[in-house]
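Quick one: the structure is below, questions incoming.
Omission of a single protein chain aside, the complex is shown with its protein chains in their original locations.
Our next item is chain A:
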Amino acid sequence: MRISVQEAVFDPGAELSGFGAGRADVGGVVSFTGLVRDDTGTLEALEIEHYPGMTERAITAMVEEAISRWELADALVIHRYGRLDVGAPIMMVATAARHRVAAFEAAEFLMDYLKSRAPFWKKEVTRAGESWVAAKDADEEALKRW
């Protein structure tokens, strides 16, 4: 597994190249990349704060759980912090498994947990000012299915 909490931009294609490759027990790879979206046309940037130390610890725990629950051959989580421009990649998850269902489910599990249990906080910077993004009840609800 690989976990990276970083400020630097990453290339999702390059990260995926070689992931889960060259092994006989991998039947499929699923990946998700989150990008900075601008719903209002006024977003200048997203500022992401995190809790160094706890962030890595929390992500490691969720990745280890995903690996054991879905018998993953490999897992990758990259999550950025700092100031991100519109359209920039924020984070990515990749899972490699023997079968498709396991790879998809494990990726969704990781996405749901990263949203609500990894200590990141997003602030939207617009021309009108700055505001912290509020957590959604639906994101907390989503954890219940796991």
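Keep this in mind: a contact is a pair of C-beta atoms (placed from the backbone, for glycine too) under 8 Å apart; a residue touches a chain by one contact, two chains touch by 3 or more; residues count from 1.
Just so we're on the same page, contacts and distances are computed from a predicted model.
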Given "NADH-quinone oxidoreductase subunit F", "Molybdopterin synthase sulfur carrier subunit", "ABC transporter permease" or "RNA polymerase subunit sigma", the protein name in the UniProt record of the chain not shown would be "Molybdopterin synthase sulfur carrier subunit"
Full-complex touch with the removed chain, picking from A:V26, A:L72, A:A94 or A:L114, is A:L114
Checked against the full complex, the residue among A:F19, A:Y51 or A:F104 that touches the missing chain is A:Y51
Note that chain A touches the chain not displayed via residues 34, 49, 51, 53-54, 57-58, 79, 90-91, 111, 114-123, 132-135, 140
